[in-house]
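Heads up, the thing below is written out as structure tokens.
Left out: one protein chain. Kept in place: all the others.
Think of it as A and B in the order they're written, each chain with its own count starting at 1.
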Amino acid sequence: MTVAAVSRLQYRPKLLLLAAAVVVLALLALLPPYIGLYQTQLLTYGLIAAIAALGFNLLLGYTGLLSFGHSAFFGIGAYSVALLLRDAGIHSMELYVLIGLPIAAVTSALFGYICVRHTRIFFGILTLALSQVLWTLAYKFFWVTGGSDGLRVARPTLLAGMLTFTGGGSFQRFINAYYYYVLGVFAICVVIMWVIVHSPFGKALQAIRDNETRAAFLGLRIRRFRWVSFLISGTFTGLAGILWVPLNGLTTPEVLYWPFSGEIVFTTLLGGFRNFTGPIVGGVLFTYLKTYAVATTEYWQLLLGVVLVLLVVLLPTGIVGAISAVADKLWPQEKSS
Amino acid sequence: MTILIIQILNSLFYASVLFLIAAGLSLIFGVMRIVNMAHGTFYAVGAFVTAWLVGRAIALGVPAGWTFLLIPVGAGVVALLGIVIEPLLRPFYRRAEEYQLLVTFGLLLILEDVIRLLWGGLPLSADPVMDVLPSIHIGGLIYPGYNLVVIAIGAAAAVGLWAVIYRTKFGVMLRATSQDRRMASALGLNVALIYVSAFAIGCFMAGLGGAIIVPSQAAVLGMGIDALVLAFVVVVIGGLGSLQGALVGALIVSFVRTAGIQFFPEIELAVLYLIAAVVLLVKPTGLFGTA
Partner (left out) sequence: MILLETVDLSKRFGDVRACDGVNFTVNKGEFLSLVGSNGAGKTSLVNLISGHLKPNSGRILFEGKDVTFATVYERIKAGIARSFQIVNLFDGLSVFDNVALSIFSREGKIARIAALADHDQDVRRETFDVLGRFGLNGKSSVPAGGLAQGERKLLDVAVAYALRPKLLFLDEPTSGVSTREKTQIMDTVSSVVRAGAVTAVVIEHDMDVVFRYSDRIAMMHEGRFLADGTPEEIRANKDVANILLGAPLSA
């Protein structure tokens, strides 16, 4: 086939995708005045959850490794911010990200190094064990971490100190400004992750996921690829933690505790872990579901467990996967090139 | 010197409990090739059920001595739970590992909240059982006789399990099924029955672990997760699927933990994980594991 034909094929579906993404982004940007302050705040939490899930899914959906300890990275991000505020007096959101992100990255690198040497079951429980270590440390060293009371976090300054939120009406201003801030970070995260999974590296990860033996035969250094994937995954989730704590105003050991890891797993499964947008949808949807579940019953963890089992049995490809399967049936895609 | 003996006894006590949990986990994995993420929670259920039964019995005026019999009852309840749950898990033995882990993780979430629903957030204890037995004097120090009974139970369980697996016809069937499921069923073995039995035994062990520890240590929320992680460290060190491994692993973990609590109380957990990490580096299948 001609080079021109090859090029045309490449770009058309991508332009469509880009157009759709821009539309969604524009819609999200226009929402706040229409949905009110509470919903805007909720949506911000949703986007943060989506970032965490996006990172998590690089490891699960694309590399085939199921971690039960991602709360560790979220928590490290959150506590880094709290400690930077309390002990270094830093208020700048940008500094939180600049300093917090490497901390999350180093933690992921370390945990990843220990975990990726192993097979699926051991990997999963090793991640759980390591996150539990962090959780116990947060409890035991209560003079550092505030123990079960946690640490409070005041409103940060955004855009290198240009935006501050004190005085009258500052709550509304903060929520609105923070929403756009998180939306911007979210958009950047989506683009970065999209490039990663469509790069040769991303394809290699999927190859390792599908057939480790053959991947090794192709000369791929399995452990190294998995480790890098783990590193990126933990860093994304850490970023979510960094973004989360100024909004929540408080961080407690709960975000290091294993059920929180379970939530992250759940969000990804809910949206579907075999495609790119699944975790995003799952993250946003889960935030809403959890908010209403917590408001409805004290035993929402039970509800989560039941829905998790139902999802695995009935909807293993998640919501996006199911929609995608239905769409394929209605509009069968041209498979030939 | 006396302190040393006490520490050794404490370690053996703890090792008994750990062995029960880990052996159950290993047995289920050995036969069905599935790791039950909720296994630690079964242990917790055993603890709560036993503590609750003891509480009710005492309230009903049952003499404390008889409450001892509630220990196997507590374990039995967990075994029953296992019998009910196993057929629901069976469709997942053939599916991808992620789904197995996710489903059992969902089970974990459900059971943990069921515990909270049934017994609330406060710790539940079963001290009366412990008080039944006399204290022993060891070189001037008082040591609960109950702990020695627990050690005996642990040893008996190890021997009993070994005997069942290696000396009975049922054990042969278990081992055959774990080696080759299809072959076993082609030979006419009722694989479903074996699965349920293996799962029930595994759950009974976990429940027994919970039942015997609760007189000494109150049942609290989250004990299941801690137990799961520790049981995991045991099977990592000892090797998943191996009975000897569970025993040796339990002993090692227990002794290290006791030493850790004595000398590095802050980071005793971390020391354990460090050992597990080292074992994983050096011999990934564990000391006795068959991968």
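In this section, contacts are C-beta pairs under 8 Å (C-beta built on N, C-alpha and C of every residue); 3 or more make two chains touch, one makes a residue touch a chain.
Just so you know, these numbers come straight off a predicted model, no measurement behind them.
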Note: the excluded chain touches shown chains A
Pick from A:Ala207, A:Leu250 or A:Leu315: which residue touches the chain that isn't shown?
A:Ala207
Among A:Leu220, A:Ala293 or A:Leu315, which one touches the chain that has been omitted from the display?
A:Leu220
Just one of A:Ser148, A:Ser199 or A:Thr297 touches the chain that is missing; which is it?
A:Ser199
Since one chain has been left out of the picture, which residues of subunit A touch it in the full complex?
1, 3, 6, 10, 195-196, 198-204, 206-207, 209-211, 213-220, 225, 228, 274, 335-337
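As a convention for this text, only the chains that are shown with their structure count from here on.
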Rounded to a whole Å, what is the gap between the Cα centroids of subunit A and subunit B?
35
Give every residue of subunit A touching subunit B within the complex, in rising order.
60, 64, 66, 68, 114, 117-118, 120-122, 124-126, 128-130, 132-133, 136-137, 140-141, 258-259, 262, 265, 269, 299, 301-302, 304-306, 308-309, 312-313, 316
Can you list the residues on subunit B that touch subunit A in the complex?
35, 37, 92, 97-99, 101-103, 105-114, 116-117, 225-226, 228-229, 232-233, 236, 240, 266, 269-270, 273, 276-277, 280-281, 284
